[in-house]
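Note that one protein chain is taken out, while the other chains of the complex remain in position.
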């Protein structure tokens, strides 16, 4: 069992090593055909171990869920002088089911990426990083020791950084990567110290030992440790107040957003809290903090999602919101509900992102103002994405309905009894219900804006001349827009959007879309091996991108019925369920009514003056910039200036002082031999006198 | 005879020689002062030879040797002084500043005892250089190779 688990973890790791070292081996040729050959080989290296790993993970989960329960194995114990580190693995239903999620989504993303990044020069390293990430995530999931878990945790952060910055040629992308890295690092410092506090208090880093030792610890220790851990959780799972990196992380390729920044890595924080849930259950204040952060995060992020124009940012804020749901469930003491939602969310959010990737790939822009009317052009994507949005809204019978129901029920129960204080529980439940409505609203808005209405993809005024801004946004699907929030609130957020507004009234659905003209699609072809058709308008994506979407849609639809061993269709709480569905439909209905009024305009316009704050996500980024970034920059400049003036000045000054002092000494070095002899004789005399007197 | 008397005379002679070496600027006078110091030593040698009744008369023999060496030293020294005089046109010790790291002109060097042709040539160069680079630059020293570019 443990050996199989080790294989599950090691297979992607070996794939990563092989992909990094072997894709161009032995010739190391670059360019053109060599790139394509390397990409083919890298795809093979990445996908085959992913398939094997997924099959093994499925088997492990089957065995674990049907009987054997928990099994642990220690590969090695590293003596450190104080507390030994036991390199061990752990298989239990929790780990096994999350591992299945990870491997399935990873495989889907790997397959999807073959089409999405066909022709990309750096595809081999990209796929290797995904393999490395998969391995690290599996290590986190299966780790039996907190420090081993931490290793995987950090490697995930590294992979996230590398993959967000995949297109680092664009400065905004590398900045987004650095931002994600730094913000999660802040949390990870707390996380590491939390591990130390727990390990020292328990006398062991083994998770089982730590959990068993919790009753013996003082409450202060537990609260301190869990609060520190919570910092890491907030950083990794993008919870308030460390959530700001996630929307910017959408600068990475869309499959990466699907895998790392929606389905798996961001769920690692939630998973960790679930893994150490007995510890957290013993720390009431920490749960209160978690509940308040989750409540603020879920409602705030959902509202922010309501106003975004960038499809990926909508999904990113929705991820923050849904993760906050899980955190809220954990705070309410229902780790089963949280994990169920984690798994269903992993499935449907990965599905949504992959579908969004297809849409973006086809349209050539991230902005919803450039989409619309894609229902007929992308029928498969439309169906699968509809399933995903339904799961996001929590509509029956899709999986999200069941998991969200569980979460809401657990929060409702926390009102009556549970570790939370009444105020925190009330806030949490109220926010959760409000968020259901807002979720319905923003999901409906995104759905309508993307697939319904009239096509807003329009020809350029002179379609023969390449438009630099357009070519750029077609080459790198919309990153410049995605990382810079639009400051001017109404529709014309980008040049293309402005054009669409001008052109729409007299073009209508019959015009040839801009992607038909050869010029903008040429860069398209460079990036994606199979360009959208040049004659037939917008067309479905290649099969490697469609199949993962279809495969992911199945669990999104059906996962709720299986229950994944935690909860399921059998125990749906109809009262809460009805309330939440009602709320979601209410939100959806409002948006629909607004949209009906003017199908071409953005339903978010009814937000009026609140739209800009929502689009900027309540100015949290600006606040952080004013509070932390600018002072740090000023401090850095001060340090640099101090270094330049004071420290270097001291060095230079000491040099100059020595020179001038030596000038004084040099006065005696005037070449007069008589003076020298005088000095020598005087010295001899002094020595003689000294010898006589002292001797 | 008390040994103190010749010993004190010798000490006084030696000190006078030291003063001469340190205070005189003419090299020949310095050479004379060196002779004084050597003679002070000779006196000591003789006295101690007499006092210790050395069978080998090492003191007196050494005195003879010292006299011989002094003669040789004077011969060589004068040869060096002559060579110096030929090259630098001076035998004043405090003008021979080639040992200095950055030779600076001393104020008393305004009236140099220079060879006639050299005086005009280098002085002309120095004035031209100072006119070119401004009044703050000190005139180049003439007896040092660096200062006359």
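All chains are identified by letter, namely A and B, in their written order; residue positions are counted from 1 within each chain.
Just so it is clear, a contact is a pair of C-beta atoms (placed from the backbone, for glycine too) under 8 Å apart; a residue touches a chain by one contact, two chains touch by 3 or more.
Rule of thumb we're sticking to: contacts and distances are computed from a predicted model.
This complex has a chain not shown, and the name its UniProt record holds, of "ABC transporter domain-containing protein", "Transport permease protein", "Sulfur-oxidizing protein SoxY" or "NADH-quinone oxidoreductase subunit J", is "NADH-quinone oxidoreductase subunit J".
Looking at the complete complex, one finds that the omitted chain is in touch with A, B. Interface residues of subunit A with the unshown chain, by the touch rule above, are 672, 674-675, 678, 681-682, 685, 688-689, 692.
Seen across the whole complex, the unshown chain contacts subunit B at 1-26, 28-29, 31-33, 35-36, 39, 42-43, 46-47, 49-51, 53, 56-58, 60-61, 63-65, 67-76, 78-83, 85-86, 91-94.
What we mean here is this: only the chains that are shown with their structure count from here on.
Residue ranges of subunit A in contact with subunit B, taken from their complex: 666, 669-674, 676-678, 681. Across the complex, subunit B meets subunit A through its residues 18, 21-23, 25, 93-94, 96-104.
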